[in-house]
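Below you will find the structure I want to go over with you.
In this view, the complex is presented without one of its protein chains, the others remaining in place.
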Amino acid sequence: MRYAMAIDTKKCVGCTDCVVACQTENNVPIGYARDWIVEVTDGTYPQLELEFRSERCNHCDNAPCVRCCPTGASHIIEGGIVKVEHDKCIGCGACVAACPYDARYVHPEGYVDKCTFCDHRLEQGQDPACVAVCPTKCLYFGDMDDPNSEVSKVVKKRKFKTLIPEAGTEPQLYFLI
Amino acid sequence: MVKSRRDFIKISALGATGVAVGSKYLFAENNQKLKDTPKGPFKLPSDFTRTPTYCEVCFWKCAGWVYKNDKGEVQKIKGNDDDPNSNGRFCPRGTGGVGMYNDSDRLKTPLIRVKDKYGNQTFKEVSWDEALDYIAKKLQGVIDRHGAECIALFTHGSGGKYFGNLVKALGSHNIAAPSYAQCRGPREVGFIATFGDGLNSPEPTDIRDTKCLVLIGSHIGENMHNGQVQEMSDAIDKKATIITVDPRYSTAASKSKYWLPIKPSTDLALLLSWMNVIIEEGLYDKEYVEKYTYGFDQLKEHVKNLTPEWAYGITTIKPDIIRKTAREMGHASPSVIIHPGRHVTWYGDDTQRLRAVAILNALLGSWGRRGGFYIPDKAKVPGVPHPPYPKPTRSWRDAMQGKYELADLALANGVCDATIPDPSLGCSIKAWIINGTNLLTTLPERQKTIEAINNLEFVAVIDTMPMEITGYADVVLPECTYIERYDSLRVTQHREPTIALRMPAVEPKYNTKPAFWMAKELAKRMGKSDYFPFETIEEELDWQLKQVGTSLEEMQRIGVKKLKRPYDDLYFKDGEDVEFNTNTGKIELYATSFEEYGFDPLPKYTPHPEPPEGYYRLIYGRAPMHTFSRTINNPNLSALKDENYVWINPKVAKEWGLENGQEVYLQNQDNVVSSFPIKVRVTERIRWDSVYMVHGFGHGDKKLTRAYGKGASDSELITKVMLDPIMGGTGMRGNFVTFLTSKPVKEEAES
Partner (left out) sequence: MREELIVSGRSNPMIDPHLEIWEWHIPAYLFLGGLAAGILFFAGLFYIRGKEDKYPTAVRVAPIYVPILLAIGLLFLFLDLKHKLYFWRLYTSFSIESPTSWGAWTLLLVMPLSVIWAALYIQYVFQKWDWKYQWVKDALKFLSGYKREMAWAMVVLAIVLGVYTGILLSAFNARPLWNTSILGPLFLTSGLSTGAAFIVLLSKDKAERHYVGMIDLMLIAIEIALIIHMFMGFKASTRVQIEAADMFLGGQFTATFWVFVFSMGLVIPALLEILESKGKKVPFYIAPSLVIFGGILFRFIMVHAGQLSRWLY
């Protein structure tokens, strides 16, 4: 099993609902964020293009954050989900520096925290909170190893890009373009 | 009567001790309340981990669930899957609604304006009894001296139903909402004149099945009216053509096949030229036009010379693009929507612009057709029985001197005008009850609003937050948030009729109360108890629900009840005979009702003033994570965006030497300067003759700890209004601003 997310930038309106939903679902303290929205405008008026990307941890297949963690707090669970075990984390910041996407943050209590793909919801057969709330239904989530999953299908059908593939992290967020 | 000027009461008036004492005392009361609550036949919030609600953060009224954590604290809000307004997905504001409940800046206890020993006006914390007795006495005084007609209610929100009932029971029909003459009024009037029906809310636009969606200003995606956003996304999935007309590269524009960066204020010319092409090229739905419409020949004649070439000179949109887009619409007909928008009070000729939108839809045969406008249905829930309301002998309309007869609802600005004494009036309005509307940021021409307030004998404000408007109140009543209360049932139109319940998830925080209770208590004190026949709101709701075959008990469990549409009439059937609610019984391309009242029966383009040298047109809109001024202080939502920016085209920025992130003050054509600086956003996404900002920011009340002084207020710069002659709407986009790079020397302390 290999969980992954596809984000349809053609449908995303950058509303930030996924960000608030994550916050209330996962008790992310106010002033911190596990996911965020990037807006990119290209061109000169009136020849313009706009892209919205809902970003979060890429749950990289080749995760530098896990490799550099001295305690094993950063680890990978079933389905390739990269997680942090709070009680093992010493807050050294190595993983934060190691993530090219700045996807991690230091929780005010000291440990490092990040997107979990809402594994607690997955266990109950629910989609991640951000996916479930998105009003434009532009987030697709599922098992990339299953060719019939929504995410596999949409990634197969559409043109996509991943972020900084050059960094070699093998990210598992697919941005449909 | 002596009129006493109401000083805007600033934070300093409410000393720290006051707040601390207040909250201690309310805890006592709260605990007591919990114990007192009778178990009765109805379940209590504490009996549920998930309670139904409908969202109060905007007026799309999505139904959902409030979830509590294992400590019984409010954790999150989610959509109800059975709700057609939300389809189980709230928008960011609704999801962040928890912040409204958690905001520690909330109003906590009733307040009465008093003079302290130095003669300064200040607020005193009082008990509910004291506050309500005081209001009852003051209102009775106004009734005794001037008549009940001199009371007015401004309301925007659910509690309006109960305060409305009270005010009508007292004998006044001066009940106005800013969602009419500052929002969708011209649209309703324009569509009623054409189709005999308005659009109401949620708009019956069949976006999910459309082949071509035309957005004129309507900035769906930033305007987060939930169902529309969802359906626009479905339409994108289905490869519908989207055409967006907007001087700004809006989010919707970026999703569009065609973006028409129109010169602001010239949309009517574009609409007329589209009609020209559609008629000249025979792209209209001939059968439909023949069967259902009235006045096609007049229209054809009217637009004969209004060619794309003509419009090009006015709108700056190339003729070729006008033709191409007209053809796209024609080819998609009747599954095409020329979206009516919602906030349409722009340039004063808005009713006529919306008439043009309606006509275009009629030509393309989209009204009553799949992928166009469906015929909505609404549950028929009987109102609570009560004695007939007394008939008022006067109303705010008397102050209008026969104007705006076509307005189907009260004008908030009209009520304001009727408050400012005029010798021709028998009596100007003397008391305002303001529920859930921050009039200072909502109405344009702030000076006029303040003038009206200063002519009042009494002002009561019901709000949840210490918003600007509370600073002008004689009494402030703190309402609990929608998460902590029952309210009237949500009965809104949609493809299927539904009913939704809002019930409290938790007991009210602080010393706050719901509107039902306040209105009923006031009614008791003013001898109008007959109009509130039920002792508790639970009983009232249960009675109403039982009339439609459900009950409070069931609704507490399911939240949303879908009813069956009695007839299969979502769309017109092929060749069906339809009688429209107009003078001619037809869709009036030529509006006979307008003719009757002396207005142009066919829309005409008139040019509007353009910004003078060095000035830019001030246009404004929504940010997806905020609703007007009400969410700016919400902790969850302010974390997403805590200030607005003034969008400036790079060319303009260069000319002025302005840089990204630099703070400027804005000064308008009447030399009004923004109270606070605003940061510059240099962006290609805006024309060079205009600047853009998100409405709702620039709060001036220090009690709003997160919102105070963040960004600038568009409202205070809208001092020029272009009044709609047909229905009295306040066109607000005729204001021009220039940049001041440093803080201007203070002229007036208070403005």
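By written order: A and B. Residues from 1 in each chain.
Convention: a contact is a pair of C-beta atoms (placed from the backbone, for glycine too) under 8 Å apart; a residue touches a chain by one contact, two chains touch by 3 or more.
Worth saying up front: this structure is predicted, and the values here are computed from it rather than measured.
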item: Contact partner of the left-out chain, one of B:A399, B:L618 or B:L640; value: B:L640
item: Which of A:A94, A:V155 or A:L176 contacts the chain that the document leaves out; value: A:A94
item: Residue ranges of chain A at the interface with the undisplayed chain; value: 14, 16, 19, 31-33, 35-44, 64, 67-73, 87-94, 96-100, 102, 104-106, 109-112, 163-164, 166-168
item: Contact footprint on chain B, counting only the chain that is left out; value: 625, 639-642, 650, 682-684
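Note that only the chains that are shown with their structure count from here on.
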item: For chain A paired with chain B, centre-to-centre distance based on mean C-alpha positions, whole Å; value: 35
item: Contact footprint of chain A on chain B as seen in their complex; value: 75-79, 88-92, 95-96, 98, 221-222, 224, 226, 229-230, 232-233, 236-237, 249, 251, 254-255, 259, 261, 624-625, 635-637, 639-641, 649, 683-688
item: For the chain A and chain B complex, residues of the former touching the latter; value: 10-11, 13-17, 19-21, 23-25, 30-31, 41, 43-46, 48-50, 52, 132-138
